[in-house]
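Apart from one protein chain that is not included, each protein chain of the complex appears where it belongs.
And then chain A:
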Amino acid sequence: MLQLDAVHIAYGPIQAVADATIAVEPGQIVAIVGANGAGKSTLLKAIAGLVPLAAGGIRFEGRDIAALPAHRRVAAGIALSPEGRQVFPDQTVRDNLELGAYSRRLGQADLARAMAAQYELFPRLRERQDQPAVTLSGGEQQMLAIARALMGEPRLLLLDEPSLGLAPLIIREIFGIITALRARGVTVLLVEQMANLALGVADRAYVLETGRVTLEGSGAELLQHPRVRAAYLGGGH
């Protein structure tokens, strides 16, 4: 579905990602784990079109999308829920969701239907639909960020650090939703610092270290891998 071929990404003279080859098959949850600053977010931004590739290729559903600007990748079927949630704080929950569907140009009835589907997945957003997003808790904002991305009806959902700064109970809820999305046929590419959580749900996973893919395998394999356990899972646990 998504194929990154020997991708290089640079911020000026600084190499952020080097020679990354990553494949995402439809219907999977694919996780990218690694330390802070390993280049995970940069990779997702490049897939969403926010940062250009310095070299390498990117294909989505067989189509070369390297030259497609960010705003047109949404219509192509890729949506990113960015790191730090980035909801529009002074706009209501409802307006945030409406913006998520911006590229679909829905009529009122279809828009209401699409929102109702999100409220079913995230009941707490329904209660808060008329509140400005800034008044939401961190967990609710994360739910809103995911729901907003889903409003674009993506076939590939990119999630950047969905657990960031959230309480364990909320994190469990969010990961429950991520697996539920896979059951609904949404392909998920997940970037996470909490490697145990991400590898636990992932069909396939990559370890990114200082911009390079150093390990890949199924989630279960990497969860058992001694180097992963030592580096990201807190040693002997």
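We adopt the following convention: a contact is a pair of C-beta atoms (placed from the backbone, for glycine too) under 8 Å apart; a residue touches a chain by one contact, two chains touch by 3 or more; residues count from 1.
Note that in this section contacts and distances are computed from a predicted model.
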item	value
Candidate names "Polyketide cyclase / dehydrase and lipid transport", "Branched-chain amino acid ABC transporter permease", "Stage V sporulation protein AD" or "Ubiquinone biosynthesis protein UbiU"; UniProt protein name, chain not shown	"Branched-chain amino acid ABC transporter permease"
Residue of A:Val24, A:Leu43, A:Ile58 or A:Val74 touching the missing chain in the full complex	A:Val74
Contact with the hidden chain (one of A:Gly49, A:Gly139 or A:Gly219)	A:Gly49
Contact residue for the chain not shown (choose from A:Gly34, A:Gly139 or A:Gly152)	A:Gly152
Residue of A:Gly34, A:Gly56, A:Pro82 or A:Gly211 touching the missing chain in the full complex	A:Pro82
Interface with the undisplayed chain - residues on chain A	48-50, 69-72, 74-75, 79-80, 82, 86, 88-91, 95, 98-100, 102-104, 134, 138, 141, 148-149, 152, 165
